[in-house]
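The complex appears here without one of its protein chains, the remainder shown in place.
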Amino acid sequence: MADSKRLTITKVTPAYWSVLIDNPPINLYDPEMFAEINMLLDDLESDEDVKVVVLESANPEFWVAHYDFARADVMPDMPGAAPFTEWPHMVSRFSQARVLSVAKLRGRLRGQGSELALACDIRFASKEKAVLAQPEVGVGVVPGGGGTEWLSALVGRSRTLEIVCGGEDFDADTAERYGWVNRSIPDVDLDEFVDRFARRVASFLKQPLELAKKLVNLQAIYPSEAQLWNGNHAFLGTSAWPASQARLERLVELGFMQHGDMELNMGARLGLEADFEDLPSD
Amino acid sequence: MADSKRLTITKVTPAYWSVLIDNPPINLYDPEMFAEINMLLDDLESDEDVKVVVLESANPEFWVAHYDFARADVMPDMPGAAPFTEWPHMVSRFSQARVLSVAKLRGRLRGQGSELALACDIRFASKEKAVLAQPEVGVGVVPGGGGTEWLSALVGRSRTLEIVCGGEDFDADTAERYGWVNRSIPDVDLDEFVDRFARRVASFLKQPLELAKKLVNLQAIYPSEAQLWNGNHAFLGTSAWPASQARLERLVELGFMQHGDMELNMGARLGLEADFEDLPSD
Partner (left out) sequence: MADSKRLTITKVTPAYWSVLIDNPPINLYDPEMFAEINMLLDDLESDEDVKVVVLESANPEFWVAHYDFARADVMPDMPGAAPFTEWPHMVSRFSQARVLSVAKLRGRLRGQGSELALACDIRFASKEKAVLAQPEVGVGVVPGGGGTEWLSALVGRSRTLEIVCGGEDFDADTAERYGWVNRSIPDVDLDEFVDRFARRVASFLKQPLELAKKLVNLQAIYPSEAQLWNGNHAFLGTSAWPASQARLERLVELGFMQHGDMELNMGARLGLEADFEDLPSD
């Protein structure tokens, strides 16, 4: 059996769980993290007491950096392991869960990192320290984990196109203005704000909480598993294009998926034409 | 015949009506207010001249506090009286009316108070004095008057879940940022702003105004009467749960539905776990 510990689950109280995400050095989303999230969802769905779960990162620089392109086809020998194409099912479990999920955002969350946060019911972001992006188009592919789908529902068509076609880094204030996150909160207040929110929700009765979420699910616009499946397969298609592969390989040479300037400043780095101009353009 | 005077209707001009809501001490929404709103809608629908109606409160502390749980089953002997389950029909009359309805918000509007404002076409709120909440989950029930439905359409899924599952008080600036109200306006300017807006609308031709509202109704996302009916009946179901009844009874002991700290500071009070921890949890 594989031995991994990407997630540390703490029951702050029986009704309020906290999940610490840790996959050094940059918190890549990889097959082991996927497996552990699937197991977390099993636990959340079968527990009788839990009402709210908070996901946060152990890494102050990265909430979840993005997808680990190098290990996409790995299927670890561990409980919860699933092929990449099970992602739409997994995130739909979050939206349908009887538990309220809250992403507490510090550091960078790009691509599938942003999409994991979007899969959570609520997002509170550090005003100074959260950085959000859907950089896929700049990488040569398209968002495959729900970026276009969730953002279309939350921020409207024009801002989704700006985010997705520009691939730029966004700070928390802009993300709040657009509706990408619920709120941008001064970093010094973020922990207390989220803890207070979670304790408050946990103190309410479970039945009305669950029914309220179901009523919102009935009415709100958000992507279905089938719609997410479509985006996921569109991504898989783009990643086979030769020009996309060449661009991704160049990015890896430049530090993509490693700790360093490329991952720290990806928004700016994707816009440096000189780094890519010798590559095939289609 | 019952004698009540919850609403005072003033024809500022034939095209611009003002409605003053007054039900001391905290402007509870009760069966008499319901009956009078139904009669107001009859008048608005049959009048040839009216183009815009402004709803405001006579009580600086409360716009409309919330539903009067103690008098839910009362059917007053007065014109317009209707069972509680007619609410979805009533609010749909606002959205379909040939008249533009504007809620001028000062003081607290929680639960059905917020939902009456949401049923109006436009909401302008006092920056310093408006307080909005959907506290139902904290009370032990779920929103029954359109809170989940209207908010899902206006502020998106994630912020609706924060509002509804957190049950917290919101100020006007946050409500504006979320889209719960059209605008947050400094209190000193609010009256003039709304009066100017209403006079302006009243000076335009009635036919284009009506057609423009119909075109928006054709395209915009907002809850149908059937969708509101569903939320209304979900609420009625929750209010029968024993744990919910116990919580509501405790709240009444603590001042719910009376003038005092509980109604003034309900957001904070619902989060005081010590007040509820001896109650059944499901």
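When the chains are written out, they are named A and B in that same order, and each has its own residue count from 1.
Following the convention adopted for this analysis, contacts are C-beta pairs under 8 Å (C-beta built on N, C-alpha and C of every residue); 3 or more make two chains touch, one makes a residue touch a chain.
Since the structure is predicted, the reported quantities are computational estimates derived from the model, not experimental observations.
Set against the missing chain, the residues B:L218, B:A240 or B:A274 yield one that touches it, B:L218.
Of the candidate positions B:E36, B:E56, B:D121 or B:E149, contact with the unshown chain belongs to B:D121.
Within the full complex, the residue among A:A70, A:V188 or A:A243 touching the omitted chain is A:A243. Considering B:Q96, B:S203, B:S224 or B:Q258, the position touching the chain not shown turns out to be B:S203 (whole complex). In the full complex, subunit B makes contact with the omitted chain through residues 100, 121-123, 153-154, 176-177, 179, 182, 196-197, 199-201, 203-209, 211-213, 215-222. Within the entire complex, the positions of subunit A that touch the omitted partner chain are 136-138, 140-143, 148-149, 152-153, 156-162, 164-168, 177, 221, 223, 227, 230-231, 234, 237-238, 241, 243-244, 247, 270-271, 273, 276-277, 281-282.
As a convention for this text, only the chains that are shown with their structure count from here on.
With centres defined as mean CA coordinates, subunit B is found 36 Å away from subunit A.
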